[in-house]
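Structure record follows, encoded as structure tokens.
The block that comes next holds chain A.
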Amino acid sequence: MTSTKYLIIGNSAAGVGCVEGIRQTDPTGEITLLAKETEHAYSRPLITYLLGGKVDEAGMAYRPADFYVQQRVKTMLGVEAAKVDPAAKTVTCADGQVIGYEKLLIANGGKPITPPNLPGADAPGVFTFTTWGDARAIEQYIAANDVKEAVVIGGGLIGLKSVEALTARGLKVTVLELAPRILAVTLDQDASDLLAGALASAGVKLLTNTTAQRVDLENGKAAGVTLPDGQKIAAGLVILAIGVLPDLSLVAGSGIATERGILADERLATNVEGVYAAGDVAQALELLSGERRSIPIWPNAYRQGFIAGVNMAGGDKVYEGGLAMNSVEICGLATISAGITSPPEGQGYQVLTKLDPKTKNYRKLVLKDHHLVGYVLVGDVDRAGIITGLIKGRVEVKGLEEKLLAPDFGLISLPAMHRERVTAGLGVWS
Partner candidate 1 sequence: MSKRLVQAEFNVERDPERCIQCQVCVRQCSNQVHAYDAESDQVTCDEASCVGCQRCATLCPTNALTIKKAPPEFAPDNNWTSDVIQNIYRQAETGGVLLSAMGNDTAKVSWWDNILLNASQVTNPSIDPLREPMELTTFLGAKPNAVELNFDDQGGPSLATKLAPQLVLSTPIMFSAMSYGAISYNAFESLARAAGQYGTFANSGEGGLHKDFWPHGPNMIVQVASGRFGVDIDYLKVAAAVEIKIGQGAKPGIGGHLPGEKVDERISQTRMIPVGSDAISPAPHHDIYSIEDLRQLIYSLKEATRYQKPISVKIAAVHNVAAIASGIVRAGADIVAIDGYKGGTGAAPTMIRNNVGIPIEFALAAVDDRLRQEGIRNQASVVACGGFRSSADVVKAIALGADAVYIGTAALVALGCHLCQKCYTGKCNWGIATQDPYLTRRLNPEIGARRLVNLLRGWSHEIKEMMGGMGINAIESLRGNREHLRGVGLSDRELSILGIKAAGE
Partner candidate 2 sequence: MKRIVAKEEYCMNCRLCEVYCLVSHSRSKDLIKAFRQERGEIVPRITVERLGPVSFAVQCRHCDEPACVEACMTGALHRDPATGEVTHDPQRCVGCWMCVMVCPTGAIRRDRNGHVAAKCDLCLETGTPACVANCPNEALVIEEDND
């Protein structure tokens, strides 16, 4: 059995954040990082850009090639962690290796959801799309089978970024979305329509309120899908982009508390001494509700990893809480959303919107008790971060509502206190 002071499971945003957090506090303590995937730390969201030919393999690196050398981290890539034993303070790997640790970060991320009742879902030509390996496999499959048409099941972020990549490769793509509109979780009808328009102008066919009933096969390979109404769509490639769930297989039966994800406190520690969790696998504090929620987005993963790292190394840093937010540009139309964007009726939320179909601009603000709790910007997304800062800083915006909706909105409209703090460069956290 080998052992290490710090053991990190996972090699993405949270893992890298953890390394940087530890090193800020403890420059020398031994760090071992193990990950199922074999690649050096890469930018997971770039896999669609890679498939679309927008970045090359070198461009996938999230940190420089010598990052782990510089940070004095022992990496064990291609090694899958199988079981955590908090009592023994060991992690057992799939290949039988046992690694002892003093402090452990579990940041092994999420796993893609595959629909349980989709006949043909395991056929060649059907892919989930969450790893660099998936991107390579899809690319090879398209080339080997001369695929011209594809179906993407799921009109969420991964789905739409996949659509963009496939379109860029010259494929004709059909999107199936179960909800009445794409990006249904964050966007309302107006915003979603703008994006749908952008997809349509890129030649993408969009079908809403529907999904695939089965994958049609030809010679044992995917050849299309059949919809509940019997309609058939020919496609040599089917991408399942329904979503991801925290990957809890590692901690099953370990005594580490989980709900949807691994429960982490405000220092990103689990209920078990010495074990921390961060990133898509974790269920940590959400800023607006004060509850612990799983928010699988890059910035939260990094921040959680960083704070976990600081705390693992003996520091004391508190996680302020994450905010669900995303920025995506689909077919040239930028969209940023954050916080509560589709509030429930009758609970005192105030919603302000401004739509300009001609310039494809949309602004939506959600407020409660004169505080911003969410927003959506489509088109002119510049300076969205100011609004994010208002949410994170819990700044009262009474009387500013109209200004916030204006496209030339800026810091100068903000309460002097907040403005001064921001312009002094202290950020929103100090």
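Simple rule for what comes next: a contact is a pair of C-beta atoms (placed from the backbone, for glycine too) under 8 Å apart; a residue touches a chain by one contact, two chains touch by 3 or more; residues count from 1.
How were these candidates chosen? In short, all candidates are chains of the complex that A comes from, given by their letters.
Model, not experiment: these values are computed from the prediction.
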Among 1 or 2, touch partner of chain A in the complex: 2
Residues on chain A engaged by candidate 2 in the complex (per definition of touch): 13, 17, 43-46, 49, 54-55, 59, 61-63, 298-299, 302-303, 306, 325-329, 334, 336, 338, 381-386, 388-389, 392-393, 410-413, 422-429
